[in-house]
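Yeah, one chain of the complex is gone here, protein chain that is, but the others are all in their spots.
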Amino acid sequence: MTQVRSIAFVGLGIMGLPMAINLVKAGFEVTGYTLEAERTQRLAAEGGKAAGSIAEAVGGADAVITMVPDSPDVEAVLLGEDGVFANAASGALVIDMSTIRPDVARTVSEEGAKRGFRVLDAPVSGGEAGAVEAKLSIMVGGDTADFATARPVFDVLGTTPVHVGPSGAGQTVKAANQLIVAGNIQLVAEALVFLEAHGVDTEAGLEVLNGGLAGSTVMTRKGEAMRHRRFEPGFRIALHDKDMKIVTTAAREAGVAIPLGALVAQFVGALKAQGHGGLDHSALLKIVEQLSAGER
Amino acid sequence: MTQVRSIAFVGLGIMGLPMAINLVKAGFEVTGYTLEAERTQRLAAEGGKAAGSIAEAVGGADAVITMVPDSPDVEAVLLGEDGVFANAASGALVIDMSTIRPDVARTVSEEGAKRGFRVLDAPVSGGEAGAVEAKLSIMVGGDTADFATARPVFDVLGTTPVHVGPSGAGQTVKAANQLIVAGNIQLVAEALVFLEAHGVDTEAGLEVLNGGLAGSTVMTRKGEAMRHRRFEPGFRIALHDKDMKIVTTAAREAGVAIPLGALVAQFVGALKAQGHGGLDHSALLKIVEQLSAGER
Amino acid sequence: MTQVRSIAFVGLGIMGLPMAINLVKAGFEVTGYTLEAERTQRLAAEGGKAAGSIAEAVGGADAVITMVPDSPDVEAVLLGEDGVFANAASGALVIDMSTIRPDVARTVSEEGAKRGFRVLDAPVSGGEAGAVEAKLSIMVGGDTADFATARPVFDVLGTTPVHVGPSGAGQTVKAANQLIVAGNIQLVAEALVFLEAHGVDTEAGLEVLNGGLAGSTVMTRKGEAMRHRRFEPGFRIALHDKDMKIVTTAAREAGVAIPLGALVAQFVGALKAQGHGGLDHSALLKIVEQLSAGER
Partner (left out) sequence: MTQVRSIAFVGLGIMGLPMAINLVKAGFEVTGYTLEAERTQRLAAEGGKAAGSIAEAVGGADAVITMVPDSPDVEAVLLGEDGVFANAASGALVIDMSTIRPDVARTVSEEGAKRGFRVLDAPVSGGEAGAVEAKLSIMVGGDTADFATARPVFDVLGTTPVHVGPSGAGQTVKAANQLIVAGNIQLVAEALVFLEAHGVDTEAGLEVLNGGLAGSTVMTRKGEAMRHRRFEPGFRIALHDKDMKIVTTAAREAGVAIPLGALVAQFVGALKAQGHGGLDHSALLKIVEQLSAGER
């Protein structure tokens, strides 16, 4: 394939819709489909086209982007009878940008290849703000040539598209991302509650911590909100819980121990079980508070 | 006190000597004392003065800086018969920049106050390189007025002196720093071994991870060395082990749970027990490797 | 159904064969089938019948017992085209004694009910010795009436058949069993290495520990072998690793935090990854040793 001009975009949720709109603004011909017709209309209002089915959306598209919640959704959308592989033009580039299990990414890639498609897994990091502002980090697994073809698309959506390896590698890196992020949040939470309990000025404390080896993007972006117990998402605990399951399973399959990851996965799961699945993942601080002294 | 001109510097180790030299270069009159006479001579060669005892060093100094390994050393140097409080000029500013237990910092501060001294706890972060390049982060506990008096001294030694609270607060923030740093290293190690096991290009992987919410100073400064298993210190496991004991104890005293901190403390202790106390703390990656598949 | 006289026994492995032989000795008419014909012949030599297929085995049997390694095996044996549900006499009692996922147990039970079968999940605890000596603990999920019908069969195989709830409950209790057992082994291992490092007489130490509130069946049965580093199975790490996956997944689904369970699951997985999957689960002591001081 030489160049991508027309794109079918399947899945216009919180992430997918602003991404599709950014592609429209960049001059791509974008046809969208999602379960909620209202959201498809919002894409149309921005200059895209609205399709009533996957088949209609992917018709003659050079590339198909999927952005759906979980592994079974990707399987349904790509492999289903009414799905992408059954209806897209042979040779189309298929880019799954959902966050799913690496092994499922490999499976659908192989399945697509059998039917003549070139499939990339390209999950993103950066949240709704990153999607709207086109500042997503994009971790891409698949063939080098396909990455090159998709590159102009990725450049519209984010600032850091990186080709990290063969099929599934993008999802693997995303899994590692979620492991580190959850762990960093928990560590900042433990440190913050510890400092508070000792009567330290935490605004000054976080400033100096962030200026040294303890510094992190988590502290920069979430530290102040955590100090003030503002836990509006952001990135929801319920989604992070799904992702922690992905990384613990993928680590087990690879024979790799992730003891800190496994422990923080328990706390993410605990928050969800407590009914806090809708809060930002920085609400891990609640777990530290529950386990510590103070009025409750 | 109006202004600090003369400084006694007790403890001219890996950190202390370059710090004292930087103060000499900045125009302070610095008299040094340390157990190894050879190191005192190195200070003298740079324009400082060499003292043969604490008493001689602190004689008429406006300020005394102590930089020694551990809590008992600080107690000995400050409280001992031949120590600082017994020999320094009344009213001198005493700045302990060692990393010690917060409760000991409070105790020596109170003890100093009884004898007419103004005591700050001002531990640093940034390692040998930070000491040499005068880029230390400095976390200061004590009175606001004393912090203001000491500020010109701190500005010579580092880039981020921050007053974080009353006596002991500097050590508390340093303890939190060590908790987060050990945890972040362990998380990066878990992610790295996980990515390797899945055949991901880890150079590209770390790049994209560091560009997103998973990014951290640990990843920036230690990631490449960890990829290549280069574990020269840097900051030694044996010292980090001491610091993890400080933070776990201080958290327990405050009634704060630090489950991730307590778990990574076990791994830091394990490395030390294995005889790796002299390696950089990024050698936590060895623990992850030991617990994972592969030739060994 | 009034009474079980004829039994088809599918899966004559380390556990299944001695169980089937015990049923023969107790007077049941037992027809066996397993993939290795040689093992079927061993049953025949003890007075059972050898079948060449599941269909042949289950022909007119009052009850079918399945004893196979993992969830997919149970699905294949029960649900497959050549499997039990497709070939057994309508109304037969189907007892799955394998250790599998509780949700799979529920699924096959429902599937069996649709086709007119009464299905119990009845995993066991006690290992090869328990199977040979007919001293298995049996945890049974399913209908009370079916449990009553199966009771005479269970009484031949073990000493403690207990009806613990509806379909799937047997597997849930077995999962809890594996959680506690792995945790207890790890705790005894931590205590033992700790005592050795302090120069305590561990034979006397374990004796007094086992006589008090710290006492456990793990200590009674495994303590001496652990002291002497004898790790012949017994129950293999590879199987316990499978079971830890079952319990961590089932706990997540139920919204229950099992932090100690999740951590010890990492260590069981680590042992397997290190190539020790064939050792007894008491080899968790190796992990404690690796993480501790001493010649290695």
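Chains: A, B and C, in written order; residue numbering restarts at 1 for each.
Note that in this section a contact is a pair of C-beta atoms (placed from the backbone, for glycine too) under 8 Å apart; a residue touches a chain by one contact, two chains touch by 3 or more.
Nothing here was measured: the structure is a model prediction, and the numbers come from that model.
Although it is left out of the displayed model, the omitted chain contacts the following shown chains in the full complex: A, B, C.
Contact with the omitted chain, checked across C:V108, C:V188, C:M226 or C:M244, is made by C:V188.
Residue in contact with the omitted chain (choice from C:T99, C:S216 or C:Q274): C:S216.
Shown as candidates are C:S109, C:N177 or C:Q274; the residue that touches the absent chain is C:N177. Looking at C:S125, C:T149 or C:Q274, the residue that reaches the missing chain in the full complex is C:S125.
Looking at chain C, the residues touching the absent chain are 102, 125-127, 137-139, 159-160, 162-166, 168-169, 172-173, 175-177, 179-181, 183-184, 186-188, 190-191, 193-195, 197-201, 204-205, 207-209, 211-218, 221, 247, 250-251, 254-261, 263-264, 267, 288, 291-294.
Residues of chain B that touch the chain left out of view are 245, 248, 252, 255-259, 262-263, 265-267, 269-270, 272-273. Think of the hidden chain as still there; on chain A it touches residues 259, 263, 266-267, 270, 273-275, 287, 290-294, 296.
The working rule: only the chains that are shown with their structure count from here on.
Look at the contact of chain A with chain C and you find the same residues on each copy: over half of the numbers used there are shared. Superposition angle, chain A onto chain B, using Cα atoms only: 180 degrees, a multiple of 5 between 0 and 180. Taking the mean of each chain's C-alpha atoms as its centre, the chain lying closest to the overall protein C-alpha centroid is A.
Chain geometry summary: the mean Cα position of chain B and that of chain C are 53 Å apart. Centre-to-centre separation between chain A and chain B, using Cα means, comes to 38 Å. Centroid to centroid, with C-alpha atoms defining each point, chain A and chain C lie 39 Å apart. Touching two or more other chains at once are residues 259, 263, 267, 291-294 of chain B.
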